[in-house]
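Take this structure, written in structure tokens, and hold onto it; I'll ask about it next.
The complex appears here minus one protein chain, its other protein chains still in place.
Presenting chain A:
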């Protein structure tokens, strides 16, 4: 296929539509909603790219993926080259292509978005990454590095830990990842549902690391099974990427009733433990007709769409601001709506109402209106007097957020923390303990996959420098 198109011809191509499973079908199963582009769609979409000299899109990507280059290779149908460019910049492209909030990152700055639709960079990234996974023989081989004889411990097997481990292994260092849970992936496995990110993708990425000689030890909780001082003495450097897994409680009446879940519990049961996904699953999960999910982020969307798939007739999002302030990816909001999720906006929970025998019977709410903007620039919601009402619900899920889990940091007193309990690290990820680096959500608070990966990459470079000193 030729990539010799004039700008005018490129401008004439319309943005591709991602093939999706029909909403009524997919809202009953956990299959991936986005089916992926066909080869023709992918090449045509790649040809929409104007190959701008200004490279605006690259500035929008937290890890600076060489977007015009990989798209150019794809437009010329040179998938091995596209895959090589992508891999060089991004360790988990099949993940990022699926879960990055492209509309606020790379695609937000795409020149084509100024008048019309941005190039579908995320879809293209996913296409190339999926192709690469299916065609390992077609990939340009990476030479095995000389072993350096240095060893690095990585704490946590989420995107930050996985990325750092890959980068360090590529430098020839011996890497061991310690993971508290019994499986890999962090939030990618226990948080983000299969209908957005099939678990097979994580398995494949992990297999790549294993082939590179990275050791992964699950069931090791740093701070409990082993401590940071122990790791410091057994390894030449340490990278901490234990995430932000501590649910924020609502602190309202009725929060301990049966049928009230924190998002992490609900999602862990379904995603990590397969509750409700396998008929004979040994981990139970409650199923009710009416499920109210509190929050407006990706976690809330994942919970409400999961509840719908488990059979809820009314799956509801309850959010105290309006839809425009919702932090969730636009695609998730769109998909949720198509799947019949109800959006109850400008509504805040004030209590959970019990049945006589201690189950949830309703979520007591209050209507809100938007006042002046607050520090974050978003308009602050204010309660409307006398607007209380009860929303019938058998399950209430709290998806308002998470913060730093103190399990590890509590046993490493030399590690400097900020007032929210996040580890303080410099630009390169170095902490207050020499040789100990940190990145991802434990440093940033709940952020994004790509930011966590960017931290892993930068810290790996800094660790490499530190080890060669």
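Definition applied: a contact is a pair of C-beta atoms (placed from the backbone, for glycine too) under 8 Å apart; a residue touches a chain by one contact, two chains touch by 3 or more; residues count from 1.
Convention: contacts and distances are computed from a predicted model.
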For the complex's missing chain, which UniProt name, "NADH-dependent reduced ferredoxin:NADP+ oxidoreductase subunit A", "Cell division topological specificity factor", "ABC transporter ATP-binding protein" or "Phenylacetate-CoA oxygenase subunit PaaI"?
"NADH-dependent reduced ferredoxin:NADP+ oxidoreductase subunit A"
Just name the one of A:4, A:146 or A:280 that touches the chain not displayed here.
A:280
Full-complex touch with the removed chain, picking from A:264, A:298 or A:347, is A:264
Can you say which of A:180, A:318, A:368 or A:396 touches the chain missing from this structure?
A:180
Of A:135, A:224 or A:313, the residue touching the omitted chain is A:224
Applying the definition given at the start, please give the residues of chain A touching the unseen chain.
180-182, 218-221, 224-226, 245-247, 249, 251, 255-256, 258-259, 261-262, 264-265, 268-269, 273-274, 278, 280-284, 286, 358, 405-407
